[in-house]
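All protein chains but one are shown at their positions in the complex.
This part shows subunit A:
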């Protein structure tokens, strides 16, 4: 694991992208075959499952360090990372190990089936033979939380530098349902034809948020507009008579949407469609919460299937008749998509619809359409340049999302908790309340939206204004008012306030607003009544 730990250290010691890519490229040139495959797997989110509970790891680490468990538990939130706390607190290693990354990963995998005493013995043995950075990596792997601060995109770039294979080609090879223990570097990366895998999706093209108005984009006629729907982005892959559904996170989610299976018969093989998966009833999208119920589960009970049936709202056609057509202009792909979907969807029982174009004469007209979005259960409008190819990843220029302004409410900070990782030692996780008579009713958490300087300021304030502590959570003096922005609101019996927000975050710290002028639960309920949408 020495080489891998050294890579980790190199990546961790720089904030510069080109140095990170260079470190990774060096690693991909030099490391052992199996280790390279595992590194690719780790950096593309294929982490091994957790095989030991963190409760046991904490206990064993404290015992090994000769300190009481409470002292370990007090140290953990200050360090902000469990794997790191364990690595720091253990006594120095007694021996060294030259075993490669793959060895330790298979050791970790083997733990799952062992009795506790045996697992303990193996973990302690590993700790006693690993240097602190190796231990940290080992702990990250064993807790299932391994991350390296390198995106899949950067990893792909490094791999490209090391192998001379084009980035987009590699991105394609790395998608799909491969497993690091069952493939080789040769088969995964170097072999000429990866066509064996019928399910392989294309990398998603992601839009940037448009800041301000679209005036700077030039002539409106060069642009196509449609709604930005509030579901999950998905890719439908129909090849060889089978149907595969991929999420934007490159997760294969076919099993969660069994209603899509008939599409394999209704559409020609060799078809790949990019679209939005939505819960759909009476020819209209349901609120996101309805779809959310389906995402949490691997298999779908019949009742849920009936309550929240899903469709794919088609945006784009990436493959037609088995040919990759991503290089064609959007207008041409769209025309082909309209023909294809139009032919197939005479039968409205099929779970496929065409996301309608939003025609507009000028940018003002589009602004009016955008303002209507929330009433249509959409998040805003999308703008796509009519002559643009389908690119991969998030790239500026050809696609823009123009979201509606968030809903907002002024709320009072009531609980605070320290963050993790880069935000360790700062209070960054907050719970907010609104007034109900003289009481503050908690209704949402929010973690983002403040600057580093503001987080430091509020951290200092929290330390001095803690009323009570519940473990890591501090109840603070009600004093500060924040404007909380959110994208949607739903009724939720699970929450004390009766509502759940979508994408809540802090828009502004309202220094100007006295505590008593924060909004009330009645205000929140009014927003719910106006925008709550339907979930059944």
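Just so it is clear, a residue touches a chain if its C-beta (ideal position, glycine included) is under 8 Å from a C-beta of that chain, and two chains touch if they have at least 3 such contacts; residues count from 1.
In this section, contacts and distances are computed from a predicted model.
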The complex's invisible chain, by UniProt name, from "Cleavage and polyadenylation specificity factor subunit 3", "3-isopropylmalate dehydratase small subunit", "Peptide ABC transporter" or "Sulfurtransferase": "Cleavage and polyadenylation specificity factor subunit 3"
Residue among A:71, A:191, A:335 or A:529 touching the omitted chain: A:71
Options A:81, A:274 or A:316, residue touching the unrepresented chain: A:81
Residues in subunit A touching the chain absent from view: 12-16, 65, 67-68, 70-72, 74-75, 78-81, 84-85, 88-89, 149, 420-426, 452-453, 456, 459-461, 463-464
